[in-house]
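Of the protein chains in this complex, all but one are displayed in their positions.
Think of it as A, B and C in the order they're written, each chain with its own count starting at 1.
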């Protein structure tokens, strides 16, 4: 379905980086859900670039809700959210009109759209569109919170620096949702920032890993085949630009484990069934088991670099080099984390609405 | 869409491990494609357990094509393939009727289906259903081969033993498609088998990692958002039981890389645009760039163990232990590789039919 | 989605008239619903040809449930139902291999499938496949009945003979569900049969109109745009071979009415809101209003005729004539009514599961 995601609750994304606006349509949300514009603005602010470690492009992200909200609550009809583009400098991109940035979508967009794509600032491929995803996702996040479902993502790794993993899920998620730079171990923040500023100083960029936890999900969500919770969440995560890997629970670590290490023993406590460990990331056979859903996303280094790279001129077909001008991020890991939260919220709302019906949320 | 996957070409999966038959309906395939029953049988044989390292359950996998094939060619209408279940011993599972196997779907099936699920042999969750996926996938595999698109998967890792990675894609894929135990470095086969037999001897199981390459795909496939090639393939891969991680190109390794290392420089050669490295796994911005698509899947150790594990009796709600009887695999990595190939083929046929129309294949 | 219909509950249809079997996969049905094989057989018997007014092809319709039912109840996983083809005489169709029957799908199948279609007995286009729809629909019908939702269809017209319309919905629907030849006014049955036998005697066929009522549906089902109840039901009805028109409530009669005649005044009675008339057929703005849903389907005369017709030889491209041999129905209106009931049931289950969740039924 191209630029639409979700079966019961869906989001449709539109816009280009240097067009008049970007936006999203969120459909299928139950009527009567509170829409708190201040909360949406807060979520958007988490995604916005800040300080020396980010792009100099500053977008106010002054969103407007065009439809689907009446008297501060959802009506049950499609919610269109528009975010105007204001701080565009298309001139910066003229050098890249034909010199395809390595590992960026410039060349593949040309192959797919035969040269008709809006190439300015990455066009429809721009990470800027995730602002619209976040605005839509914020509505889903607060709907889930009202049902006791919490989502939190931390920067598990940037370059060579690693954060600690989740320990106390409740407290950790609460902490993350107060932070702009989402690290669980406060001591790691500076080292991570140093990785970013060092990369930037060298005209380079750096990648990382995000780790997400979801608590409060009922057991029994997901399908045994195809629409497994892992399948749906990974489908959603790989929609986020720069994400190149998704693993649940112990993930790739399971490849060198024995079953006796990897299995999560069940135990009963006060009439509830839980597992002693959570190497499965809260999902057995594609279906939630009531434990926290935990997954990690690998985020590649931003491809646009100030330093010179080899590439091809798409117009002449000749080999050339490119040292990108323009404003770009040396690292997007810290900005991507709220996008991961929002896409997770949209996906879970979709799964919950499918299972329990439209009005459940 | 629950047990159906795909937008243009779709597969619908049905059946239970100990029911009369399992099967799949493959829809959307162009008319006039050769259906070679011997090739389907060969693909199924790759999935079948062999020797000491596998379950003792031996299914002949005598599939029958119920519809959609006429005079040896596809008609363009839905292809239903049935595979009868013959070697079932439901008695083996009576002990597990209520003692949920840790990390298996026994408990989550109970949560989802409220006790109405067919619990025998894992029911609808059984890996046995992948035989039907393989039968459907075999038709897609041969359709792709006829268009010059080759798919091959090798056992990248079992336990502590690692295979080499792809070097010469053409030769490596051709080699893999001749092997029952798909290892590129012949010297690693014995060590891998030893990992499995050692796990088995201890009543245990072992996990691994599969690596897949696809060559011959045109550049320009996939969508910028949501239906990225990574999103669609990962959605498909996580449908395969036991897969807990999917990464493309350098994947999680990108988390500690600089952009200057991770980026794949473009170069032009004989009018073709290629990349010098392939850390992006053939996909930029969600869209194929014409280089081989490369990804890895983490396969968890089989949860069913002969050794004793702690668990809960779902009927009484009391803590108990379980040492599984019955016939089960100490490792499914080597069997899962053909399932990965087949789900990859189905997914790619879907993408190609969407892009180029029904009759393209 | 080609041969699959439904978003939350879906049916996938496969098979050819002269293949080994036809069948359907019904997915998304809640676990724990009673599956009464005798009821399915009864529904199938309603569709089966009887006596002088029908084709001589007699199929036992000995269905088998391959999956998704365990201990007499749905498991919640896909239900595959197979119906073998037994009484096939492909030889009858050899004359029509190239002489396309006027108004039948022979020519359009050729255009769509480029000659690879199974042409025997109409292949995948055969009305025979509606047997599989009925088997799947029977499960939906009984699930709806258990929730107090009743569906009934009568033969509103055959040729020049008209039945009365619905009066007492409850009693009328109950009566229809006991009849093989579903006419509300007993006096009209003979005249309708006479229309059919007269057509048959002349080597001809005759059309008709079916009228359907559904009671017990809650108000508030359906969507304001696209997935209106009318849109979904008509989509389903036009899937049934030979149906060429669908109208709701006063339908085409509304074209010559004034608003003051057409509008259905609301009134309150015992706390319930009802309408005094039902020209809207129970649907306002695409959404159910709690009154009976009423619609009519136009059924074209069967195209296959014993009398000579002009046509073209698809192989030579030359004009020719065709007087069809083989066994065919002079009228399918009376047989189509149960197919209408079943497709209505499938569609309503889909709508209800989307609104109230998987487990509602």
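To be clear about the criterion, a residue touches a chain if its C-beta (ideal position, glycine included) is under 8 Å from a C-beta of that chain, and two chains touch if they have at least 3 such contacts.
Predicted model, so just to flag it, every value in this text is computed and none were measured.
Asks: By the document's own contact criterion, which visible chains does the hidden chain reach in the full complex?
Replies: The chain that is not shown touches these displayed chains: A, B, C.
Asks: With the missing chain put back, one of A:31, A:203 or A:218 would touch it. Which one?
Replies: With A:31, A:203 or A:218 as choices, the missing chain is touched by A:31.
Asks: Consider the whole complex, including the chain that is not shown, and state which of C:177, C:311 or C:344 touches that chain.
Replies: C:311
Asks: In the full complex, which residues of subunit A touch the absent chain?
Replies: Per the touch rule, subunit A residues meeting the hidden chain are 1-4, 7, 10, 12-16, 19-23, 25, 27-28, 31-32, 64, 66-68, 70, 73-80, 82, 112-114, 116-118, 123-124, 359.
Asks: Given the full complex, what residues of subunit C touch the hidden partner chain?
Replies: Within subunit C, the residues that touch the unshown chain are 1-5, 7, 13, 100, 102-105, 107-109, 111-112, 124-125, 129, 156-160, 199, 202, 204-209, 218-228, 230-232, 234-239, 241, 243-268, 271, 273, 275-276, 279-281, 283-290, 296, 298-303, 305, 307, 309-312, 314, 317-319.
Asks: Under the stated touch rule, tell me which residues of subunit B contact the chain that is not displayed.
Replies: Within subunit B, the residues that touch the unshown chain are 7-8, 77, 224, 354-360.
What we mean here is this: only the chains that are shown with their structure count from here on.
Asks: Are the interface residues of subunit B and subunit C largely the same numbers on each copy, more than half shared, or largely different?
Replies: same
Asks: Cα centroid separation between subunit A and subunit B, in whole Å?
Replies: Each chain reduced to its C-alpha mean, subunit A and subunit B end up 26 Å apart.
Asks: Any idea how many Å lie between the Cα centroids of subunit B and subunit C?
Replies: 38
Asks: Which subunit A residues sit where two or more other chains touch them?
Replies: Correct list: 7, 224.
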